[in-house]
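Contents: one structure, followed by commentary.
Only one protein chain is missing from this complex, and each of the others stays in its spot.
Moving on to chain A:
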């Protein structure tokens, strides 16, 4: 019996650690109107055109970063696993660099490389800067995206599936998109979710590249208001969990069934 109490205590402590701040934030976000609970803070936040604009902007950049990231990472991880296993430590090291190099260093590097007087003056135009920001987010999410995809690839017999498809006359793009990618879909979705979460909350790069993203908006609201930041935090949390739920719904169930 004692053996069962220990894990339960750990779970309860963990849940308290996790839930109490969440409940407290939620409770605080409802107290905008004096003496009563209301969703006034949510109404203000959701009705704010800047919220809608910044969230939409970040969501679009996140989707672009996910597409770029998948197109970059899946073929890379696939080739490393299939043809260049000796390069795996080097590739892993490179993909880990964004974790050890602070975002502010990265963004100053980008500004130096791609400013208006450089060879590739991406910051000259709004679209150019958006593209630069997308690339920056791909880099920032690289450790998570690469690891997720690599783990997914390790779980399937990449070599044999590739050879089976080859023997049936398939070309490389077809193998990648019809055989390999569908079988690492959950891993790709996990990477996509992590990328989305990183992009939605990211402040440094968006701020220094002067783009109207959700991170700088959060910072602005947090600096000037009391209840709205709490409401925003809860909204962000709900979005995150909704993403996870969708991943489970559309990805996990079928993939697990296919693997069973």
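Simple rule for what comes next: a contact is a pair of C-beta atoms (placed from the backbone, for glycine too) under 8 Å apart; a residue touches a chain by one contact, two chains touch by 3 or more; residues count from 1.
Quick note on the criterion: contacts and distances are computed from a predicted model.
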Undisplayed chain, where the name is taken from the UniProt record, one of "ADP-ribosylglycohydrolase", "Tyrosinase co-factor MelC1", "Nitrogenase molybdenum-iron protein beta chain" or "Spermidine/putrescine import ATP-binding protein PotA": "Spermidine/putrescine import ATP-binding protein PotA"
Residue among A:6, A:35 or A:169 that touches the chain left out of view: A:169
Contact partner of the left-out chain, one of A:46, A:103 or A:156: A:156
Positions on chain A contacted by the hidden chain, ascending: 156-157, 160-161, 163-171, 174, 179, 182-183, 185, 257-260
